[in-house]
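Missing here: one protein chain of the complex. Every other protein chain is in place.
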Amino acid sequence: MPWGAQAYSDASKKVTEAYVPEGKNLKAAWQGIQWNNFYQTFASAIASKTGPAVSTGGGFQAYQFAEQGAIAMADDVVATMKTNGMFDDLLPGVLEGFKTKDGYVALPWQTDMRVYWYRKSLLEKAGVAVPTDWPSLLEAGKALKKIGVIGFCTGSGAGNFLGNHWAVSMLINNGGGVWTPEGDIDVVNDRNQEAVEFMLEMVSAGAIDPGAVGFTTDNMDAQWKNSKTGYGMFGAYLPQRVGDTSGDIVAAPPLTGPNGDKTALQFVNNIMMYKNTPDQASSEAFVIYYLQQLKGYWQQALVGGLPVFKSITELPEFTKDPNAVQIVKDYSPIAKTFAARGTASTANTAVLDGGQALNKFAQSILTGKTDAKTILNDFATGLKAAVK
Amino acid sequence: MSAVLKSPTANQIRAREDRGRWWRFLLVLVITVVTLVPIGVVALLSLLPSSTSTTTGVTFENFTKVFRDTLATTWISNSLITTGVTVLVSVAVAAPAGYVLSRGRSRVVSSYSLLLFVLQSLPIITSVVPLFILFANFGLADSLTGLTIVYVAATMAVATWMMAAYFDSIPVSLEEAAWIDGLSVFGSFLRVVLRNSLPGVLSTAIFAFLLSWNDYLVALVFLRSDVKFTLPIGVQSFFQQNATDWGSVMALAVVMMLPPVIVFVGLNKYFSVGGIGGSLAGR
Partner (left out) sequence: MTTLTGGLSRARRGISPGGHGGARRRTSTLKAQTRRTFLGMLVPSVVLLILINGYPLVYAAVQATHDGSLIDAGSFVGLDNFSTVLASGAFWRAARFTLIFTLVGVFGSWAVGLAFALLLRTRIPGRGIFKVLLLLPWVVPIVVSSTAWNWLVATADSPVPRIFEALGLGSPLFLADPKLAAVLVCVFKVWVSFPFMMMMSAGALAAVDDTLYEAASIDGASSWQQFTQITLPLIARPTYISWILMTVFCVNDFPTIYLLTTGGPVDATTSLVVYAYRSVFQDFQTGPGVAVAFLMTLTLVVVSVILYRQIRRAHVE
C-alpha cells in the first residue's frame, strides 16, 4: 500500500524482490495496491482467493479479516522474535494491541502518531505560550484567532480523518473513549460529555475555523505551509510534509486533560499473514525478513510514520530530526489507540475507524450547531447500528 | 434559415439577427469562459511546481516527471487498447440487438428491452465485487481482457437503445427492396441498414468510448499490477495515505482530457445530426 511517495513503493518492491529464502522456503513477489478503496480491494481479493500471503494493511483490516477467518495468526513469528532479540527491540505498546483471544492478528511495522504542532513565530506574535493543557489550548486558540490566523488547525472534509482523530483523542485525553475496557460501546458518559463540550467551546470561540468541517488534508497542508495557522494536530513529520524545515514548525508537548490524564493517540500500522498462502512457514520467514529491513525506510526518509523498533530510533538518520526524537520520547510512552479504554482492538474498532458514525460525530462537533448530549447520543446510536 | 425567402418580414428578421449575432457571441463567450473556470484550474495546477520543488512560476516539470518517473506511456496505451476494443465490441454486439429491438415487435423483444434497463439500474458499486470474484475464477482478475468484458456489458443497455432509436429513423422500405433483391435478413441489415446508420454507430461508439475511458470504479478493483493500469488508475496511484501528488494528478489529467477532445473535434460535423446526443450518456 502507498504509505509514502513513489520512492516508498519502489523501495518496498526492491526489499521484497531482494529476499533470498533459506532452505525450502518460497520466494516472494511484490504487489502494490491503490490507497483509495483499499478495503474493497483486499476483500474482493480474499474472497476470490487471489489475495496476498502477506500484506501491510490499512485501518484495522487485520482484525476484521481475522474475525472472518482469513488471517493466519502470527504467534510463531512473535516466538521467533523473542529468540532473535527483535522482540526486546520493540518500543513499548506497539505489539500488545494485536493480541486477541485467538492469537496475534498482525505485527507492527510503523506507528502513525497524532502529534500537536505549533508555528513558533505565530505563537510569539500572538503572545501566548505553547499549550500544555485544555485551558491553555483554548487561550492560545483565541489569541491566534485575534492575529488573524487559525487557532486550531483540523478538518473533516472529503478523505480527511484528522478531525475524527482529534475528536477521539480528546475523549481519551479526558479519561473517556469509545469502549469499555471489555470492548463494549461506552460513549455517553460524563467524561466524554465534558470533552465534547470543550471542543464545542473551541468552535464557538472561533479557535477552530468555521470552515474546518469541510477542510481536506490539502487545505490543511496549505494552512501550515502558508503560515495561516499557529497550532494543530497532524501526523509525525509535518515540517517535511509541507516543505518547511526552517525550524519554525515544532512538535508541541502532549496535552494534559482536566482530570489529569496525559495521553496521545496512535495507529499501529501492521503487516499480516493470510491463511490463503502456498506455504505458511515461508510467509513467516518472509515477515521476519521484511521487519529486519525496515530501517532502510527511515534511513532514506520514505515513510510518514514512526519506527516500532528502538534500534531504528537510535540511527543517526533518525536522531538528526529533533522533532521526531521528541515525539518518540514524549508521545510514544503515553500513546493509546482507538480501542481505548480497552487495549486490544477488535473488528468493531474497524467500524469505528472507517465508519459513518465517527465521521458524523466529528463533523457535528466542528459544525457546532448541536449540543454535546445530542451529539454523543447520535454517535452511540450510529455505532450501535454498525457494530455486531 | 432559407436564403430563397424574399418576404420583407423575413429580411427584417434576418437583419436583426445579423446585428444580434455579435451580442450573442459575446454572451456565449462570457458564459463559456465562466463555465470553463474549473477546467482552467486543472490546467493551471498542472503547470504549477509541486510543494517540494525548488522551481517557481509556471513549469512543465509535472509533465516531464509523469512521463519520466511513472509508467504513464504504458497506461496511455492500456487505456487506448481497452477503450478501442470496448468500442468495437460494443458496437458489434449492440447494433444487431438494437436492430431486433427496432424491427421486432414480439412480446419477447419488448420484455428483453425492459430487462436490459432493469439489470443495468443496479449501481456498479454493488456489482463490482461479485464480478471480480466471478472473473477471478476464470483467471480474468488483474487483466485488461476482463476489464474490457465488463465495460462492454456496462455499455450494453444504453448502446442497444441508442442503436434501436437510430434504426427507427431508417425507413423499412430500404430493407424491403434488399429482400426483393434476394438478400437475407441479416445480409440486408449488414449491407443496407448499417451502411446508412453511420451517425448512430458513431453515437454509440462515442458513448462506449467515454464510459471506458473515464471509468475508475471498476478498474480500481480489477487491476492490481502497475503495468496493467489504465489512465484513471494511474491517476489514482498518486493518492497516498493522507497525501496526494497533485502536480502529477493534474498533469496526467490534462493528458487524459486530450483524446476525448480530439474525438469530439474530429466528429464535430456530426453533432448537428440528430441522435448523436445520446452518445454522451454514461455517468
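Letters A and B name the chains as they come in the text, with residue numbers starting at 1 for each one.
In this text, contacts are C-beta pairs under 8 Å (C-beta built on N, C-alpha and C of every residue); 3 or more make two chains touch, one makes a residue touch a chain.
Since this is a predicted model, take the numbers as computed values, not measurements.
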Among A:Q64, A:Q110 or A:T346, residue touching the chain not depicted | A:Q64
Which of these touches the unseen chain: B:N62, B:S143, B:T160 or B:S212?
-> B:T160
Among A:G32, A:G103, A:G183 or A:G214, which one is in touch with the chain left out?
-> A:G214
Extract the touching residues of chain B with respect to the undisplayed chain.
-> 1-2, 5, 7, 9-10, 13, 17, 20-22, 24-25, 27-29, 31-32, 35-39, 41-42, 45, 92-94, 96-97, 99-105, 107, 109-131, 134, 149-150, 152-154, 156-158, 160-161, 164-165, 167-169, 171-173, 175-177, 179-180, 184-186, 188-189, 210, 214, 216-217, 232, 235-236, 246, 249-250, 253, 256-257, 260-261, 264-265, 268, 271-283
At which residues does chain A meet the chain that is not included here?
-> 37, 39-40, 43-44, 46-47, 64-65, 68-70, 156-159, 209-216, 218-219, 222-223, 228, 347, 350-351, 354-357, 359-360, 363-364, 366-367, 382, 385-386
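Everything that follows uses one rule, which is that only the chains that are shown with their structure count from here on.
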Which part of chain A faces chain B closely enough to touch in the complex?
-> 1-6, 8, 31-37, 40-41, 43-45, 47-50, 58, 161-162, 217-218, 221, 225, 235, 241-243, 304
Contact footprint of chain A on chain B as seen in their complex = 51-52, 69-70, 128-129, 132-133, 135-137, 141-142, 220-221, 224-226, 233, 236-237, 239-246
